[in-house]
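Apart from one protein chain that is not included, each protein chain of the complex appears where it belongs.
Let's turn to chain A:
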Amino acid sequence: MSQAQKGDWVQIYQVILPVGERAPQVPAETAGVPLEMWVKGFLEEEQAQVGTDVTIRSLAGRLLQGQLVAIKPDYEVNYGFPQPELLTIGVELRAILEGNGNV
């Protein structure tokens, strides 16, 4: 889906400082990339295509402009994969506590 409707929860994007305008104290690898920003909110326009400039109303009620980059953006966070390096720690510690482990 690349078209958003008015009131949809969307994400906008802006370049805040392009390369060449970064603060003088940042290391080279940071100075070589732009400072970018993303904000989410409700689309103000009747309809808009991803990639176009739009206005949103943020949760704080502010009107903000930027390029539409996502519609109903995913939160991404999850619990990842079970970690074999961690899974056995509980059993090992119990064994030590119960006198069956290697102290």
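We adopt the following convention: a residue touches a chain if its C-beta (ideal position, glycine included) is under 8 Å from a C-beta of that chain, and two chains touch if they have at least 3 such contacts; residues count from 1.
The rule is simple: contacts and distances are computed from a predicted model.
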| item | value |
| --- | --- |
| Protein name (UniProt record) of the chain left out of view, among "Carbohydrate ABC transporter membrane protein 2 (CUT1 family)", "Nonribosomal peptide synthetase MxaA", "Amidohydrolase-related domain-containing protein" or "PLP-dependent lyase/thiolase" | "PLP-dependent lyase/thiolase" |
| Residues in chain A touching the chain absent from view | 16-17, 21-23, 25-27, 29-30, 32-41, 58-62, 75-83, 85-86, 89-90, 92-94, 96-97, 102-103 |
